[in-house]
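And now, chain A:
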Amino acid sequence: MKKLFWIFVTIAAIMLISGCGGNTAKSEKLKAGFVYVGPVSDAGWTTSHDQGRLAMEELDFVGESVFVESVPEGADAVRVITEMAESGCDIIFTTSFGYMDPTLEVAKQYPDITFLHATGYKTDVNFTNYMGRMYQSKYLAGIVAGNMSKSGKLGYVAPFPIPEVVRLINAYTLGAKSVNPDATVQVLWTNSWFDPVHEKEAANTMIADGCDIITQGTDSAGPQEAAQAAGVYSIGYDSDMSMFAPKAHLTAPIWHWGIYYKDVATKVHEGTWTNEPVWWDMGTGITGLAPYNEVVPQEVRDQVAEVKASIIADDQIFTGPLYDNMGKKRVEDGVALTDGEKLSIQWFVKGVKGKIPEAKG
Partner candidate 1 sequence: MFKIKLEQKERVSKREDIIITLSAIVIALVLSGIFIAFNGVNPFVALWKVFTSALGSPYGISETLVKAIPLIFTGLAVGIALNSKLWNIGAEGQLFAGATLATAFVIYGPVLPKPLELTVLVTLGAIGGALWAAIPALLKIKFKMNEVISTLLLNYVAINIADYFLFGPWKGKDNFPYTPEFPTEAKLSRIGFGRVHSGLIIALVLVILLYILIYHTKAGFKLRMTGSSLKAAKYAGINIKKTMFMVFLLSGALAGLAGVCQITGIEYKLHQHISTGYGYTGIIVAWLARTNPFIIVIFAVFLSIMLKGADSLQIAMRLPAAVGTVMQALILFAILGSELFKTYNVKLIRGK
Partner candidate 2 sequence: MSEKKVNSTLVLMKNISKSFYGNKVNTDVEFKLEKGEIHALLGENGAGKTTLMNMLTGVYFPDEGEIYFKGKKLAFKFPGEALQIGIGMVHQRFSLVGNLTVLENLILGHPENKFIINIPEKKKLIKTYMDQFNFQIDLNAIVGELPIGLRQKVEILKMLVREVDVLIVDEPTTVLTKQEADNLMQILKNIAKTGKGIIFITHKMSEVFQIADKITVLRKGIKISTVNKNDTNPRELAKMMVGKESEITFDRPKVNTIPDVVKVQDLFVNSDKGVLAVNSLSFNVAGGEIIGIAGVSGNGQVELADALTGNRDIIRGKIFFKGKDISNDCPVDRIDKGVSYVPGDRINVGVAGSRSVWENIIMKVYRLPEFKKGLLLNNKKLREYADKIIEKYNISLPGINLPALLLSGGNLQKLIIGREMERDCDLYVFVYPTRGLDVGATDFVRNAILQLRNLGKAIILISGDFDEIFGLSDRIAVMYEGQFTGIFNNGDHSLEEIGLMMSGQSEEEVAKEMTNV
């Protein structure tokens, strides 16, 4: 026992000599903090934000940026955001819906810091929410899927039946149906943002059921790998997932958060930032499609480019007539859903095979 003790003491001493101290130099430059819901990995939602963070760091007036990954969406988030505020951040980005109230709570304590929350809807003097119109890129992905599918049966591995997810499923379906009116989208819920095994299983179930293109609203590469293994096509999400399924991966609607993060940093730096909520168009470049797989024919690429231009000019994706998947007419001819309606949408368009649990009352 004694010998062991001394071995450890020696190791500790070596560590003391060789270890490097923390860098606590204070500068005039902006310091940004990011709160992530998942781990920074190779693909997915958190990765797309981290790529944005790194892009923002390139700005010469941004000094450093810190992040905390895998932060639980509850009371713990308040503590993490507070510590981040205390550590001297000038801007704090919180990147999951569950951080909305915690961020607001901390924002009230630190009026000199700018807080930005992705996917929510609340605002305050120094707090606002930001999002990109991902549904536009999902619509484009739907066009690719509608063209490439032989069976017309598309599979969608979905996390939770919340409005954001429902909206994206709807846009994808509408895109697919715009080129193949008979196309259907099968939805399977995993009730988790990140669960590779479960997501893979869901994908395999749908492949066995005849779906020949798999896409996802979840964060892991599981569905992509399932498609690759089964020899069907897939469409990624959040970030380019082609490295997980080089043969199957046709494209992916992805985020380019860096464009927004640079913009916010610049405005805060210049003092022109306002708490106006942000829901940026595809035209800003905040969303888009990942590079195509070589099997996607030029005609399809051309068609997507054409639709993209028209959406940027005039977004008519959620313009009537729109029927829900029970056959009920939800949107009259020529009428467009308002942003408010889009943000709280809780019904599936015609062509989606799936159910959303009912609310009380």
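In this section, a contact is a pair of C-beta atoms (placed from the backbone, for glycine too) under 8 Å apart; a residue touches a chain by one contact, two chains touch by 3 or more; residues count from 1.
Here is how the candidates were picked: all candidates are chains of the complex that A comes from, given by their letters.
Fair warning: this is a prediction, and the values are worked out from it, not measured in the lab.
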{"item": "Given options 1 or 2, the chain of this complex that touches chain A", "value": "1"}
{"item": "Residues of chain A touching candidate 1 in the complex", "value": "1, 3-5, 8, 11-12, 15-16, 18-22, 33, 39-40, 66-76, 78-80, 82-84, 87, 97-98, 121, 160-163, 191, 344, 346, 357-360"}
